[in-house]
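Here it is, the structure in full.
The complex appears here without one of its protein chains, the remainder shown in place.
On to chain A.
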């Protein structure tokens, strides 16, 4: 199967749930396992939350854009903002690193995204924004049960 979509929304926290819901619907035809769905949903949530709160400081007007392609059993997804950008990507990706400890961020977002996807890459420039790109391959439930 091949499919493609783009979704843009302003940077308010309410849109985190919108993004999770829309992206979960988008992958449903691939028949993923429940655990794959919840891991994918977590990836979306982490990336979108970062764009909204770190990229745009919840400004309520700038746009976060998700672009996704389904290619057979695989999804290739980018989450993009034109916000603040990341000072040092390598440091930002370390577990427990956060620039917003007072908001009770734990600095685990990138660690979770990395663990729950097959590949993750981050491109960022201070003052011009961040693009996070993921790939995740699903094993259709029907195929798993056929193998047993």
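Following the convention adopted for this analysis, a contact is a pair of C-beta atoms (placed from the backbone, for glycine too) under 8 Å apart; a residue touches a chain by one contact, two chains touch by 3 or more; residues count from 1.
FYI, contacts and distances are computed from a predicted model.
Between the names "Anti-sigma factor antagonist", "Spermidine/putrescine import ATP-binding protein PotA", "L-lactate dehydrogenase complex protein LldG" or "ABC-type Mn2+ Zn2+ transport system, permease component", the one given in UniProt for the chain missing from this structure view is "Anti-sigma factor antagonist".
Summary of contacts with the chain left out: across A:38, A:57, A:91 or A:121, the touching residue is A:38.
In the full complex, the hidden chain is touched by chain A at residues 13-14, 16-17, 20, 35, 38-39, 41-42, 45-46, 49, 53, 95, 103-106, 108-109, 111-112, 115-116.
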